[in-house]
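Structure incoming, see below.
Heads up, one of the protein chains got dropped from this complex, but the rest are sitting where they should.
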């Protein structure tokens, strides 16, 4: 290549086209990216080391901050890891409540990222709608847990407090409103918009073989027709008690992934309705004793759940003491953000780089930690 | 892809929002109230808060520090510190509210604070939050989110029928799992250490049990208390009264945990654990008068410092009131001997059956030794001196208890009355109940005291256990006369109602209602209304200052005669742990005195 025609661009970390504080350094020629690499680490806060210095209960306040868009998955996996090593049973009502929280988090995450994707192609109305709809779900979270974004609600042994019946009614009302008003509006304005379809169809294709090789899961795989969902393969919480479908498409492009986000939201509404209808009575916590002296035996566990972007896992090691010995975070978009950028971004047009980054669901806080 | 609908008119749907009400909240014209459980700024009730610093312990970001408050008194059960929160670090997780031992820390629904000066973001919350405006309460702890373990593990105890049949120890002890679970309840606030008369390192030895390192526990205990088998059974446990957990739950079983720790370490390992296998001796000699808890404590600490100790005891064995006053079902003799034998093994000499003042004088001790510690205790029972107390069937509790301890036969009648409301009255009543059960198959004992039950000085547990064993209480009665039959046997104890025990200046000045008479039939009366001492061995030879009935001592247990130190019931009282403290203080004081620092 003629060096005089190549330019290096620092795309991000402060840019509306990237999903978070994350940069891509790419070289392009003409209008096409020729090589790219990730400029990661802007959100590194040292969580894994911080967690080793704090008691087990204190880490529940630290952990949600590892994934900003969907904080509850962190609390869930941390609690699951603790319970796996300590062989602790969680009451059934707590399982249902955890599933409701996770599904609400999934809906708010998806609607937010659909808004983000729309912003990436210039549809700012839908971006505002995404933030707005998410806000109503955050109101529900505020009522259940006491905080809007970082809930610190799911704890080892169960959940922090019980949910009242009025809140369940409010959730059902909100689900009706979403299904009957807001999602159809979104459907008409964004999904039937030929501009959006043209911008997303055929772009940022990741094939099935590439996805499996890379370790990408979730929408990336399902856009290729593979119906793998950890909620069905390795059921956790109350997912073995509900019925839902796992939507798939055939083409593996950005358009399919965004449609999967929309379909996932509708499935989540279905799941939430079933959970609220069938939730059993009972305690919401197993008593684990004095919070300042939680202790579990020596051991380790790798636990994972299905976040909106794919497999999200923690590898936790305990040495029998009052603090975790090692917590390793496996973000769902780690392979995509670090490896996928180098391998699969070259060949896209510059204007489609935001489409690539956002539709794959790259979440920088989870691999920067 | 072929099924995707498209329409170029699709964005037109957005226009309908032109006529709808906007969804944003126009703040601050429209208010945006937080939800009921919102985690906002903190509120603290400064009177309820005890400064235990558990909130500081659990804060994830080190946002809380404890600051001294000048207008809060540092009294028993609390510290004069209160939490100060740095809102630059706080993340509003609410863990501090979940763990608060008194429940004084709460959160309001307030979430907005603006100021150009960053120093104002560090606040000591009081009943107003940072904005100094009252907001409704937000996040509150409930029984689900509570992080403390409030229920005590019940220790295994014999039930009343089994108890009263013998002198076997009533309390059976913790198992390993029970002890570790009970030890896990401690939040290590150290308010107990402040209250303990000996300032024992309580959270540290409890932590040793939790970490399964009993050797660490023994080391921590022996720093301030060389009689843990005794205190682990009979201490008055003031610590448990101020335990931070006791505010919302049940106090940590500090006494039973101490007992668990030393019960499960072999005395053969003590010297290695405590580092006393080889003690460098100096050539100074100290005499200790009295082998009770104060004398034993002084002997222990002085030995460890390298002094040579000789203990003079007028009874035939060491222990003082621990052996000759406390019955076996509360403090078995092999437990007491375990503690005493360790002190003996440090090289302390005991001279028994030797009364200072008769067999050897205090002046002789002063010549032969470099310093003297006197702790002879109060072994003479006081009498009510009402008519009839000179009869042969009227006894003193301390004498009977000493004889029972020696295994001597004591008179046991079918129907007896104990006068007194303190722990000694409980001890003698319950001991006699066991002897009555053995001899007659039933218990017939009445305990009567001036005090009504709410102000009886005996421990509440002792009164309840005595009741369970069949003892009847008649509180609020004053003895008037013991009626004697012609043949010298007793007929009954006549009592009047005791209207009040203390007068307005809190002096002991009981008043009676002579018209209210109750008589209790009995053939034996035991008096347990208090004890006096015999300090003639000191007073006959030296001028020494008194503070009321007790010998006056300074913080190092030194009397007004500089080589003479005193402790225990004759100088301070009223229980074993205070005696141990005076002994330890005397050891430190004697060491300073002999190095010319006092």
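A and B label the chains in the order they appear, each numbered from 1.
In this section, contacts are C-beta pairs under 8 Å (C-beta built on N, C-alpha and C of every residue); 3 or more make two chains touch, one makes a residue touch a chain.
One rule holds for everything that comes next: contacts and distances are computed from a predicted model.
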Q) Name the chain not shown, per its UniProt record: "Membrane bound protein complex subunit mbxK", "Cbb3-type cytochrome oxidase assembly protein CcoS", "DNA-binding protein" or "Transcriptional regulator, PadR family"? A) "Membrane bound protein complex subunit mbxK"
(Q) Given that one chain is not shown, what are the shown chains it touches? (A) A, B
Q: With the full complex in mind, choose from A:202, A:215, A:283 or A:346 the residue touching the hidden chain.
A: A:215
Q: With the full complex in mind, choose from A:170, A:262, A:326 or A:349 the residue touching the hidden chain.
A: A:326
Q | Touch with the omitted chain, as defined above, among A:75, A:95, A:264 or A:311 | A | A:311
Q. What residue numbers in chain A mark contact with the hidden partner chain?
A. 38, 40-41, 44, 46, 48-50, 53, 84, 212-215, 217, 226, 228, 233-234, 300-302, 304, 311, 313, 315, 317, 325-326, 328, 330, 334-335, 338-339, 343, 368-369
Q. Residue-wise, where is chain B in contact with the chain that is not depicted?
A. 86, 118-119, 122
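By our rule, only the chains that are shown with their structure count from here on.
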Q: Express in whole angstrom the distance between the two chain centres, defined as the mean CA positions of chain A and chain B.
A: 54
(Q) For the complex, give me every residue of chain B touching chain A. (A) 1, 4-8, 10-11, 13-14, 23, 34-39, 54, 57-60, 91-95, 98-99, 138-139, 142, 144-145, 147-149, 181, 184-188, 210
Q | Interfacial residue positions of chain A with respect to chain B in the complex | A | 54-55, 57-62, 125, 132, 139, 142-147, 150, 152, 158-162, 185, 188-194, 197, 201, 251, 255, 283-285, 287, 289-293, 295
